[in-house]
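Below: one structure in structure tokens.
One protein chain omitted, others in place.
Chain IDs A, B, C and D follow the sequence of writing; residue 1 opens each chain.
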Amino acid sequence: MTREWKPRLVAFFCNWCTYTAADLAGVSRLKYAPNVRVIRLMCSGRIDPQFILEALAKGADGVLIGGCHPNDCHYVEGNYKMLRRFQLLKRMLQDMGIEEQRVRLEWISAAEGDKVRKVVNEMTEALQALGPLGLPGRFEEWDREVEHLAATVQEKEAAGCACGAPAEPRDTEVAHV
Amino acid sequence: MEIKRTIKYQADRVRGFGREVMSVPGCEKLKDCIQCGTCSGVCPLSIYMDFTPRQVMALTREDFKNEVLASHTIWLCASCYACTVECPREIRITDIMYELKQRAIHEGVYPKRFPIPVLAQEFTTMVRQHGRVSEGLLVTKLYLKTNPIAALGMAKLGMGLMKTGRFSLKQENIKQRADLARIVATVDNESVKA
Amino acid sequence: MSKPKVAFYWCASCGGCEETVVDLAEDILGVVEKVDIVLWPVAMDFKYQDIEAMADKEIFATLLNGAIRTSEQEEMAALLRRKSQFLIAYGACAQMGGIPALANQFSRDQILEFNYEKCPALDNPQKTRPTLSLQDDGRNPHLPEFRNVVRTLDQVVDVDYYIPGCPPTPNLTKAAFEALLSGNLPPKGAVIAPDIALCDECSRKATKPTNVAFTEFKRPHQALADPDLCFLAQGMVCMGPATRSGCGAACTSGNMPCTGCFGPTSRVRDQGAKILSSLCANIEARDEDGINQTLAGIPDPVGTFYRYGLAKSILRRRVDLNMTASGK
Amino acid sequence: MAMEKQNQEPRIGFYVCHCGTNIAGMVDCAEVAHHVGTLPNVVMSKDYKYMCSDPGQELIQKDIAAHGLNRVVVASCSPLLHEHTFRGAVEKGGLNPFFFHMVNIREHDSWVHTDRQEATEKAKALAQAAIGRVAHHKALETKRVDINPTTLVVGAGIAGIHTAMTIANAGKQVVLVEREPTIGGHMAKFDKTFPTLDCAACILTPKMSAAGAHENIRLLSYSEVTKVDGFVGNYKVTIKRKPRYIDEEACIGCQDCIPACVFKTPKFADEFNEGLGKRRPVYIPFPQATPQIVAIDPNVCLNFKKGENGDRVVSDKCKKTCVEACGDKDAIDFTQTERFEEIEVGAIVVATGFQTYDATRSPSYGYGRYDNVYTALEIERLVNASGPTGGHVVMRDGKSEPKSVGIIHCVGSRDKKTNAWCSRVCCMYSMKLAHLLKEHTNAEIYNFYIDVRTPGKGYEEFYGKLLEEGVHFIRGRVGEVTDWAMTPEEEGKLVIRVEDTLAGMVRRIPVDMVVLATGLEPQKDAQDVRRLFNMSCGSEGFFLERHPKLAPVNTFSDGIYIAGACQGPKDIPDTVAQAGAAAAEVLALIDKGYVEQEPNTAFILEDECSGCKSCIPLCPYTAILFDEKTDKAWINEALCKGCGTCVGSCPSGSIVQNLFEDQEIFSEIEGVLAYD
Partner (left out) sequence: MRYGYFPGCSLKGTGRAYEESLLPVMQHLGVEMVELDDWSCCGATAYMAVDEGKACALAARNLALAEQGGFAQVMAPCSACYLVLNKTQHFMQDYPAMRRLVDKALGSVGLKVSNDTPVRHPLDILLNDVGLDAVKQKVTRPLKGLKVAPYYGCQIVRPYSTFDDQADPVSMDQLLQALGAEVIDWPLKTKCCGGSLTGTLPEAGLRLSYILLKEAKKRGADLIATVCPLCQFNLDGYHDKIEAKWEPVRVPTVYFSQLMGLAFGMPANRLGLQRGFIPMPSLPRAEAVAA
């Protein structure tokens, strides 16, 4: 860990309301935490739960979803569809050990540049308090468990088709008590 | 006729004073003042002030600490909050006045024998020692400290109050005075202000 | 010319996949005729050393079923990988972790503690737990280690093809053999099953309405299922729309909703996320309370949507579990 | 040619724009270019001062030719601003325009962050995401949809009238809808206009009658839009025609019915005169009203009396004298009910105007408590020759003229507790009223202001003229208006208490009349109207333009435009200019004849669809259909608007959205997180 950890927040914003609100925040020169990376979609209804999982798995510490307010969806009701998915996804993520505060759904209208600032700052702060989710690191950690296997295989391959007893469990391993 | 120089040089400012005040809880919005004068317009006591409340805001924001802390204005504020609720920029002017009063007392720059700061101090002393205020005692002490002569003028009122059972020189006390002292001492140690 | 050598091996699995091989019935004779079976622990007696002694790639194809949970399974997987031209993940467990991978919701300690101490049907007053080695009559055998994580076969070694299913159907198995033996091979990494969802071959497809709007979700034990009507139209969670076909809609024909054992299509990374997305989007309620009321019918989303696929899902495992690598 | 490049290995050109110092001031553009240059598939990575300039665009085109680029990424401002520009540049360079992707490092980065290193890192991450994404881009074709050449204009104040007239004069059909019985809006109520002091009626009413009579304008007064379906070029709009109980075809505007009413004297508050005058149940709002058709107010007409249970019971006091007076024309129809009419249009201009701030919300100024506190709009009617007093400025007692008047500026405006914005016209109309009141009464006039704002042609000069006329200007926001006196001269007067901030002292000024310069605010139903037309509102509630500088009359919905004070407070010249701009936008759209639709529609991979039908109920436009022959779903591209909801929901991943394919988004996710 040479560099200081900073929360990484991936945001999926709908084109019509929240992305525009983020543009407005820019035009108004509001200042907020630089930790957020926005991905633009036409509608929050396009947000596939896979995207959220993928973002977390690829190293996001949190995911923010921004859509139009209820009744204001540019596509009539895409935001409701996201809301419905979000309700179960939130529960499922908790069952998978991911804190509720890491995924947030906010309705932000095109006029609410300040809400973008507020929500991003709040979420950055919350993530800072939670600490890293660090899934890529965890995956690596899990995979290290079978790393010696690759080493053994390599060894054997190097030694040609040497026969012998199964690989010895390493000395460092201790019995379960 | 004496002619006084009224120009202000940059050196007359106490730099950082405004920013310091604006960093205190409740005083942040002073930054937003547009000098419209609503505060002075609604202040019932602005007619006696050497600087109008609006001017106090301007002077504070521009770091004129000495002028502000020496002004009568902050002591004339009766905390009626009219300015605070009317201010179009939502500046909590009353709280700023409190902050300035505190600073003046802290620096000892308030006008001597000016009864208002003396009242405030007597009041706090009494509360710290006894937990409650006994109005009769407080007023008596105030007059003795500031203007014993004027106290004579108030004697009639005092007598009247005594007759109607509203005036007493008995000190009210709470039971847990030790607790109260500890609370006050803890605040002293932990002062919110830097 | 000698017949191609074929191996069957099982790891963390129930044995159902082996059963499928037997289920080839007469067809198995055709297979046996064309190949030499060099390893099949469930049916024939071969030793590890026999395989070790073989030349690399000497085995034409190995069908390995079961998830990978222990160090021994890892080693066997690696060995068979080395000795085989084609390593085939056979069945849902090898392909996606299968039912054993549901254990990825718990830490190794939680699992061992339950199974060796807390399980009500247990008689283990000494609280004995598995060990890695023991002294037994002067010998000091080493035992496999129970890993922290349940893995799919391809998370341990390189895999050439996948035959899905819990268990795979005889038809698919036969088709796979035919393809292998004929040399008419699909691209590496292919799942040998149609790349289209189950509804395509489900007999109830026509009864699925085009205006479904869920007001409740029921689990199969909570209602008597109409034997002809689409399960989703009955408010029962059916994984069919998010699951590969190829099974001949066996479950839905048996009046049980699809539970997703064939895994997702090639276009989907996370089967559970996708069925969640589809089911939820079609809920009728628009307010949070109403939505949650409907969703109360899915009390265990992980167990429902990742019954076979947790190890292969994007998250793979409950993410806040520690790696108690050495059981300290 | 574009299709040929589809399958080639990506050769990406990357350009990062300094935008002068807008981006370069906070983002190290050279470093971003350098970083991106190290990424796979990138063959060209440059930073440049202004990418949107001609040389910037040419740079891209030259590189496409010289280096065989087949993908282009530009990191600059928001795609909502310049995506179109760069797609055009790429197309000119010989590539399909959809091989382009844009990265927003200005609005989403340099403008909102304060740490140069962090901002630079963010720019790199966003750029890396785009590089990953663009590799998956495909060549796409835009689709053209014909435009219905009829336009709907909603609201017929000066903004709506001017828009409608301009479009109609170009030979196009316009439907002009107004919810009041007459068109004209607020301007019709004004006496004079600043700073020229020409009579508002003299310049407006000819335009009103011209609009009413125009062969290309269909005027629907006393009507409201209730439903809008469709999209640019092809809207279906439902309009509610409210019953005015007059057959509009039959009424010739003779107004014989009005004096015939059994109410011999006008008795009911007259809306047009801000309640200062009275009218009968059958009335015409004002003499030059357009259309020249009377209306019957069912709330007060005896023919619409309500019985105890709320049912209509015709009062026996009603003698139907109006019907009698109408005679053979037979235009009065008490049986009329609400009607709904559906029309089809290609474009819509919303010009629904503003409302004035309700002065009772500022109780310290005494409106509603003290008789002689007026709103500015009331004074407009009071000084107007056709107003309730015939232009005599008398106070509510009906006889006395004010000898002193205080005009309080910024009532409801520039106040965070009410409306935070400057209403922009009050300074000028206050001075206009000051001048008119002075002219009518020769009273002493005091203006109480926070700042005098006169930025307009001839406006400052008008201020100068007022100073010469001896009107007082006191800088200070009034604290309160009361009726209690401290001195004999204050007795019986309204006393204004204010700090004269320039003199630095508090003053009490007794006056006879107080005028409140109430500000402008959104109509109370602006939120409903916004939803109806799929627009956005700013935080203050005015309709939001697409871009404050470059698209001031456009909204985020193509084909829907805004004009006038519904977009924000503005005076008549600005309103008319904006109305003209909206008309020009509409005409440009109609003249082109078609719109190009963003090809971000979804399509179903037929071979892979299992026919599970999960997507079908999700489409709000019923664009997804089930083909009984193939047993699979398919998407009617003409109806698809590209939200992607079905794509995100397809359980087998068999629906693809152009420009937002799963793989593109996955790459983007990976990209934004790849850079550490």
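Assume a contact is a pair of C-beta atoms (placed from the backbone, for glycine too) under 8 Å apart; a residue touches a chain by one contact, two chains touch by 3 or more.
Worth saying up front: this structure is predicted, and the values here are computed from it rather than measured.
Q: Given the contact rule set out at the top, which of the displayed chains would the hidden chain touch in the full complex?
A: B, D
Q: Given the contact definition stated above, which residue among B:Asp12, B:Asp32 or B:Glu172 touches the chain not shown here?
A: Within the whole complex, the residue contacting the unshown chain is B:Glu172.
Q: For subunit B, which residues touch the unseen chain?
A: Residues of subunit B in contact with the hidden chain: 25-26, 44-45, 48, 75-76, 78-82, 84-85, 92, 94, 98-99, 101-102, 105, 115-117, 119-121, 123-124, 127, 131-136, 139, 142, 154, 156-157, 160-161, 164-168, 172, 174-176, 179-180, 182-188, 190-192.
Q: Residue-wise, where is subunit D in contact with the chain that is not depicted?
A: 363-364, 366, 369, 480, 482-484, 486
Heads up, the rule we're going with is that only the chains that are shown with their structure count from here on.
Q: With respect to inter-chain C-beta contacts, which pair, C-D or B-D, contains the greater number?
A: C-D
Q: Averaged over CA atoms, how far is the centre of subunit B from the centre of subunit C? Could you give it in whole Å?
A: Centres of subunit B and subunit C (C-alpha means) sit 77 Å apart.
Q: I'd like to verify one number: the distance from the centre of subunit C to the centre of subunit D, where each centre is the average of its C-alpha atoms, in whole angstrom.
A: 59
Q: Do you know which subunit C residues sit against two or more other chains?
A: Within subunit C, the residues that touch at least two other chains are 268-269, 274, 277, 281.
Q: Residues of subunit D that contact two or more other chains, please.
A: Only 618, 645, 648-649, 662, 666 qualify.
Q: Using the touch definition from the top, list the residues of subunit C that touch subunit D in their complex.
A: 195-200, 205, 208-213, 232, 240-242, 245, 264-265, 267-269, 274-275, 277-278, 281-282
Q: Report the residues of subunit A in contact with subunit C in the complex, numbered from low to high.
A: 45, 48-50, 52-54, 56-57, 70, 77, 80-81, 83-85, 87-89, 91-92, 95-98, 133, 135, 138-139, 141-143, 145-146, 149, 152-153, 156-157, 161, 163-164, 166-169, 172-177
Q: Which subunit A residues qualify as touching subunit D in the complex?
A: Touch list, subunit A to subunit D: 3, 8, 10, 15-17, 19-20, 22-23, 25-27, 29-32, 34, 37-43, 45-48, 50-51, 54-55, 58-60, 71-72, 74-78, 81, 109-112, 114, 117.
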